[in-house]
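With one protein chain withheld, the remaining protein chains of the complex are depicted in position.
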C-alpha cells in the first residue's frame, strides 16, 4: 500500500527548483520569475505543468479570503511501533519534519467558504513524509468528515500522498478503513463529498478516500496510481505505456469525473457544489 | 432486442427428433429409448446434452409432486398493432400456436413447493413464439412477482426465450421495463429472486429479468447471449470464439453464479433458498 | 443545412426556385409576387407532406445526419453543464454522456446518447451506440442525482446498444437489466425524451421515465425496420413495410400509451431549426419537471410502478 517507488531522480525532476528570483519549471526547465510563477498559481506559464503546492498555498487559492479556520491542528504523530531504520528513529524524523515544514501532520483541516458556500476541508501536504497516511492524518481526516456530517456541509479533500505511512505499520493501513468509515456516513446522510486528486495521489490514499468522491476531480498531469511502477514492471515484465498512472489515464479508464486546470478549480468546485439540492 | 437470428438449420439440429420409440440426441445424434430419455430428464445419457423442456415438463421436474397450482392462465396475446407479415397475421398465428402447444402464452405461472419451500414460479416455453416476451408474457411475469411480493415467498423464473416479440412492437420492449419493475420491488422488500437460464436465453429476456437474479443459475451448454451471432459478426467482421454465448462463457465473464446439471437443479434451488434468513 | 430526402423532392425544387428568384434581384424584388405565391404553395405542401409522413419517412427524418444531437441541446436548452465522466470501474463511454445541468432555474442530472455528425465524431461517439460502461456510467450518475436530490433527464438517440463482442463480454445485457431494475425505484423524478432514434434495449436502458416524451419525428421501436424486415420478410428491402407494421412513430406510441406527450418539431424536422426545436423542448421539459416535483417520493414511485404495470395490451 505504501508508495515510495518513484525513483529519486524522477521525483526530483518534477519539483520546481526555486531560488530567490527564478523558479525552474519541473517539466520544461523554463526559468520563470518567481512572482510570475506564484501569480500563475505555481503552474508553469510556458508549458502548463502543475507544480506542487503546500497545504496553505492550496487553501489560499481555493477558499474565499479570510474564511479559513483551522481545526484539529494539534493532532500529530506518535510513534506507536518505536520504529527505527537506517535514517534513524521515526520519532526524531517526525520532529525534524515538523521543524522543517512548520506542519504537525501531513494534512491541514478546517472550515471555510468557496464562493460563499461553507465547506469542511482537508488538504494534504506532500512535504510532510511524502503526504503519507499516518494515524494522526487519519484522525484529522475523520474528524473533518464528522464535522461536515454534524453540520451538514460539503466535505472536500485535496489528496497529495505517497500512500500509507509504513513507519506506523498496520495502524497506518487501518487509517484507510477509518477514513472511509467517515465518508460512508456522509453518503448515508447524503452530504456531498468531493475528492480532488493532485500530484501525486497513490497507494493507500488512492485506494481509500481519494477514490470515492461523489465527484472525483484531478489536476492535469498528476501522478495517480495504486501499485508502484517498478512493482508493476516486475510483475508484468514489460514496459508500461507513457501516460500510465496519470490523471488522463485514470479519466480514460472511468475513475475520474473531470480534469480541471488549477486556475478553474475554485469555480468548478463551486459549480459542482451548487448542484447539491437538499 | 429480438433474437431470431440463429439459422433454422442450427436450431433444428439442437432439437431432439422424437418418434414413437426413439429420441435422437440433438448434439451427439445418439438414438436413445424414449423412456430412457425422459427418465434422464431429457438429458442425453450419452453426451450430457440438455434438451429443451416444455414448461409443464420443467414444472414436473422442479416442484414437489402435486403442489403446483397454475395462476393467471387465461391471460393471452391480443394483437395491438394488427401485425401482418409474410406468414400471415399475428392474430391467426397466435391461434395456431395456441392450438398446437396447448398454451395460451410463452410462460406458465403459478405457485408450488420445492422440497417443502413455497415459491412463486414462472416457466417459459420456447415452443410458443420462440419463448418471446409479449405483453401477456410480461403481465404474467409481473403478476407472479407481485404474488411473491404480497405473500413474501421466493420467486423463481425459468427463462427460455428468443427475446422480445416484435409482432407487438414497442409494447413488447416495454415488457422489459415492466417485468424489471416487479423484480425491483422484490429487491426492496428483500424477497429472494432466483433466475434460471435455460437454452436459449437471449435478446430482451437476457437483458431484463433473466440477468438480475440474486443468484443466476444456468443449465450447462445453454445458448445465452444478447445480440445475435450474425449481427455481431457483421459488426466486428471476424469469427467469434467457439464457446461464445454459452452458459460457460457467461460464467467465465462473471454474469452467472453457477452452472448446474438438470438432475441437481431442484436440490440446488433448495440449497440456495434455505439461505434466505428472514 | 438542408439535405433533402427523395420524398422531399418537390419541396426541395420549390425552395431552390425561391432562393433563385430571390438571388436574381435581391434589392429590387421584381419577383415579389411570384416569390410570395411560391412560398405559400411550398408551405401548404410542407404541411401536407410532414403532417402525413409514412413510418419509414419518419425513420429517415429521425436519422437525419444534420439532426441536432445532445451536445447541441446542451448549449441551446441548458446552462452550466458540468460533464461527469466514467463508470468508476472500466472506462468512459463517449457514446453516452452526462453531467449536472441547469434548465431554466431548475438543476438536473442530464444523461443521453450523443451521435456524431461527422466521421471523426462518429468514431469517437461510436454512432451513439453505448457499451456496458456507458450504461453503467448512466446508472452511477442517476445514483448521484438521487444523493443530490436532482431530477434525471434522459435524452435518447441511438440505433441500439453496441452489438459487438465487447458488449457481450462485458455484460451489455446485465448493464441494461440492472438499469431497468434500478430506475424502477430511483427516488427522484425521471423524464425520458426520445430525440431521434429510440432503438430497443439500448434506448430503454435510460428510458424508464415518469414522463416519457417523443419528438414528433422521432421513432421508438423494439427492432429497426431493417432488422425486422430481414427476420420476418427475410429481405431488408421490405423495411418500409416493417416500419409501417412496427408502428414506431410518436403518434402510434401515444395511442398505445407507451409515451405521454409529443414535442412538435419545426415543419420539415428538427434539423431545419435548432433554436425553435430547443425552445419547444425546454418548454415541455419544464412543464413536466414542475408536475413531477410536486409528488412525494413514495407517491412518485407508486405512480411509476403503476405506469409500467399498465404497459402492454393483452386479453384476459
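In this document, chain identifiers A, B and C correspond to the written order of the chains, with residue numbering beginning at 1 in each.
Throughout what follows, a residue touches a chain if its C-beta (ideal position, glycine included) is under 8 Å from a C-beta of that chain, and two chains touch if they have at least 3 such contacts.
Computed from a predicted structure; not experimentally measured.
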item: Residue in contact with the excluded chain [from A:103, A:119, A:183 or A:196]; value: A:183
item: Residue among C:4, C:31, C:90 or C:295 that touches the chain left out of view; value: C:90
item: Residue touching the undisplayed chain, where the options are A:41, A:210, A:223 or A:273; value: A:210
item: Chain B, residues in touch with the chain not shown (by the definition above); value: 187, 190, 192, 214-215, 251-258, 268, 271-272, 274-278
item: Contacts of chain A with the absent chain, listed as residue ranges; value: 1-2, 4-5, 74-78, 80-81, 83-87, 134-136, 138-139, 142, 164, 166, 168-178, 180-181, 183-185, 187-188, 204, 206-212, 225-228, 231-232, 235-236, 240, 244-245, 253-255
item: Touch residues of chain C, complete complex, unshown partner; value: 88-90, 132, 136, 170-171, 174-175, 178
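As a convention for this text, only the chains that are shown with their structure count from here on.
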item: Chain A-chain B separation of Cα centroids, rounded to whole Å; value: 52
item: Between chain A and chain C, centroid-to-centroid distance (C-alpha), Å; value: 42
item: Mean-CA-position distance for chain C and chain B (Å); value: 32
item: Sites on chain A at which at least two other chains make contact; value: none
item: Residues within chain C bordering two or more other chains; value: none
